[in-house]
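Yeah, one chain of the complex is gone here, protein chain that is, but the others are all in their spots.
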Amino acid sequence: MSDAGQPTLDTAAVRADFPIFDGPVNGRELVYLDSSGTSQKPRQVLDSMHAFYVEANANVHRGAYYLSDQASRRMEGARTKVARFIGATEAEEVIFTKNATEALNLIAASWGRANLQAGDAVVLTVIEHHANIVPWHMLAAERGIELRFIGIGEDGHLDLSNLDTLLDGAKLVSFTAMSNVLGTLTPVARIAEAAHAAGALVAIDACQYVPHLPTRLADLGVDFMAFSGHKMCGPTGVGVLWARREILEAMPPFLGGGGMIANVTLDGFTTAELPHKFEAGTPPIAEIVGLGAAVDYLDGLGMEAVRRHEVELTSYFLRTIKERHGDDVTVHGPSEPSERGGVFSFEYKDVHPHDLSQVLDEHGVNVRAGHHCAKPLMKELGVGATARASLYIYNNESDVDRLVEALDDASDLFSF
Amino acid sequence: MSDAGQPTLDTAAVRADFPIFDGPVNGRELVYLDSSGTSQKPRQVLDSMHAFYVEANANVHRGAYYLSDQASRRMEGARTKVARFIGATEAEEVIFTKNATEALNLIAASWGRANLQAGDAVVLTVIEHHANIVPWHMLAAERGIELRFIGIGEDGHLDLSNLDTLLDGAKLVSFTAMSNVLGTLTPVARIAEAAHAAGALVAIDACQYVPHLPTRLADLGVDFMAFSGHKMCGPTGVGVLWARREILEAMPPFLGGGGMIANVTLDGFTTAELPHKFEAGTPPIAEIVGLGAAVDYLDGLGMEAVRRHEVELTSYFLRTIKERHGDDVTVHGPSEPSERGGVFSFEYKDVHPHDLSQVLDEHGVNVRAGHHCAKPLMKELGVGATARASLYIYNNESDVDRLVEALDDASDLFSF
Amino acid sequence: MAGLEDLYKEIVIDHYRSPRNRGELETPPAQHAEGLNPLCGDEVHVYVQVEDEVITEVAIGGQGCSISQASASMMSAAIKGKSLAEVRELSTAVKSMMSIHEQSLEDDDSGVLPEPPEVELGDLEALKGVVKYPVRIKCATLGWNTLAEALQS
Partner (left out) sequence: MAGLEDLYKEIVIDHYRSPRNRGELETPPAQHAEGLNPLCGDEVHVYVQVEDEVITEVAIGGQGCSISQASASMMSAAIKGKSLAEVRELSTAVKSMMSIHEQSLEDDDSGVLPEPPEVELGDLEALKGVVKYPVRIKCATLGWNTLAEALQS
């Protein structure tokens, strides 16, 4: 299946690393097609957290004793791994949050409150996840900033025809690097360049990007990036905000408490150095350690190989579903596999997505149905909900086949 | 050791549940005396999270398929357990955060911004953890609210002599239910009653209370309560905000994103019902499940028995250290075991706490040295730092003996 | 469709394919509410006209999955011409069929369930299978919750 002799993934070996595939789930062989929602976790990640709890569990940064030192080292070691994984030049630019949503809220609340006045414009897109819309609505309600939206054009791509107008006078452009509904890979570097030329900073929501493509910050050219650990083989409870040092240093803190201070008196406080300034309270220590192990795991596979695997499986998916179901099925998003990730929102006849998901579940095929936290995009697409199948490193052609076959059942039940 | 025939803990059985005590740590038998920093974790908690990841891992609340339903049930089941554990009347009043620090910030940022104007007073105490000071400093800087501090009186207790004056015109009293430095149990119900009579709401930082004493919200009579999972046998990455329904319903949301909305358009959004309104983004699902298992574990021991165990061990600690070291040692906080928890900040001759902790570590005795995120209190006590030993369910008399003996070594090295 | 017969009973599919009382009523005199399930996007609009404590007219709008739309259709057929007291009993019976009991945290888990009212459920009985699919319970009760709102409005 690999092209030009480039190595792709040995999915059988990968699956063997994921205990959830060991046995039946609810009596059925599991076809997990909701990795955009959250990924499954390899043994290596679960083991790293278990090892942390039984060998090194203590609170970090504040203890002189062995366990506390071990805890701090494992946590800071993970920070360095994550920094390398995304091509950051400094580990201190990696801020751990509880999820990507907190990271995006941090940008809006801390950078936004310090830098945006009534009338200032922030540019988003209509394909954003609620996590990159609602924090800006909240700031808009508080501050009277103006939100502008890049629209959707041909074949599931963004419509950049009026980009210059939208950027005129904008202070920030914040957008997704890959749509969690359409799979669209957006032209990050191109938008970043235009935004910078117009004097705006650039933030990307990389929740669906970092887990699936090699990420080199230098090539993306952005100022902020947010993503979640749980979508990239890591545990729940940890996310990442990356931003350039100068920006982070100039920003006021977000949450206040232990660990983020240099000094506290009854009259006020001063903040600690990066990254601690933005990490108030006990961090998700074990989860950060787990994310470090996830990054090691993905590095072991090679992100180039991960991407190649997903492009190949995307081609297979698009081809197979069309061959079997023709015009009964509509897949949203770009038709060209190289321009998208393996996330497929699709409609099947007029079966409601919720019913579709239920019927597929009966076959062990797990797909999500709903608005995927992108209600403005649903409205844009003229639907209330879609069914969504999404691929990751452990999926193979057989998973796609099982989905495609199971659709017939929905047809029997509901088509009329 | 138990009084009046009441059952206390079988610490040998308890220790057997905690894998970290299975073998030597750094070549030494572990005497873990930093449970106020974070607690160790029993097998039952680690197993519950492992089981979640290998049997039920999926994102919650948004999937119709089996795994997602399982994930949602385990998470919501944990919410019910936590609600019962603290005596809440409704599970929906339990909001999961990333730690207690986020919970306290949520109160300040969401309730505070909506309810406090320039000149309004918030009453804190000088013994607070930074997590219950810095968020209020931040709000004070933004809003011009006035912060007032209850001082410290006799024997490590709060000085309530001028409480009425402090409460006059106050909108909120926010204070710790148990000091993480002095061990002091504060008179929560009494302060809450006075505050309510003065028209103020009441928040408690229960980080050191909920893990150690039976918690009945009805008896405490407070309006908000914050605590962390990792200090009560639960994992890192999860904390709790509890507040009365009417208050939560009237509060604006804190973080914006997926899960906390009823609807989102390009023009605005509406919020979801409780508890989701305050839980933006993918929650710390596995961690919430782990916290549920922690609550089951503590319930199994019985919180009355936990408290009795700690009072007994506190008596033993205070007696033994005095017998051996006399006036060479000063233990801060209440002298009466029933008025305090098992947290002992102490000074030993003029050995610096940092050196003390290092010497004790050489004996496998883990105590924390520093300001314990309570710099205003350090100033109040006239010290730069203290060494702190803290007890939990797995500690026994032998742990206290080991600490007390190891102090001699510090004496040999440093006294002059 | 091995396994799903309990959920997608013939009569349910029939109500989904041919929804009863589809439409709108003029408000006033009718009362109206729109129910939304934010998790899956199901929408049910309920219009009811009440005269002398009796539901004389009912119309249903909205869009969503088979269960939400069929349940609303079945409800509309069941409540038309019924007194408000009868409708309340029916609603309680349907919810208890789906094992929704307003349980409080003080109840112990093994507690005996409250006895459901003795009511003739008719077609509605077909929704019994939803209990086995807990994520769908919200779909099945959306119509009934929206009706309660419409009656309060």
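Labels A, B and C are assigned to the chains in the order they are written; within every chain, residues are numbered from 1.
One rule holds for everything that comes next: a contact is a pair of C-beta atoms (placed from the backbone, for glycine too) under 8 Å apart; a residue touches a chain by one contact, two chains touch by 3 or more.
All figures in this text were calculated on a predicted structure; none of them were measured in a lab.
Trainee: In the intact complex, which of the presented chains make contact with the chain not displayed?
Mentor: When the full complex is considered, the omitted chain touches A, B.
Trainee: Out of A:Ile145, A:Met232, A:Leu248 or A:Ile261, which residue would touch the omitted chain in the full complex?
Mentor: A:Ile261
Trainee: Check each of B:Arg113, B:His196, B:Arg244 or B:His352 against the chain that is not shown and name the one that touches it.
Mentor: B:His352
Trainee: Which residue among B:Ile288, B:Ala369, B:Ala389 or B:Leu403 touches the omitted chain?
Mentor: Of the candidates B:Ile288, B:Ala369, B:Ala389 or B:Leu403, B:Ala369 is in touch with the missing chain.
Trainee: From the list A:Ala51, A:Ala91 or A:Leu266, which touches the chain that is not on show?
Mentor: The missing chain is touched by A:Ala91.
Trainee: By the contact criterion defined above, which parts of chain A meet the unshown chain? Give residue numbers in ascending order.
Mentor: Here the touching residues of chain A are 61-64, 68-69, 72-73, 80, 83-84, 88-91, 261-263, 272.
Trainee: Suppose we count only contacts with the excluded chain; which residues of chain B make the list?
Mentor: Touching the missing chain: residues 352-355, 358-359, 362, 369-371, 378, 384-385, 409, 412-414, 416.
Note that only the chains that are shown with their structure count from here on.
Trainee: With chain centres taken as the means of their Cα atoms, state the distance from chain A to chain C in Å.
Mentor: For chain A versus chain C, the centre distance works out to 38 Å.
Trainee: Indicate the whole-number Å distance between the mean C-alpha point of chain A and the mean C-alpha point of chain B.
Mentor: Whole-Å distance between the two chain centres: 32.
Trainee: Residues touching two or more other chains, restricted to chain A: which are they?
Mentor: If we look for residues of chain A contacting two or more partner chains, we find 354, 358, 369-370.
Trainee: For chain C, jot down the residues that touch at least 2 other chains.
Mentor: Within chain C, the residues that touch at least two other chains are 39-40, 136.
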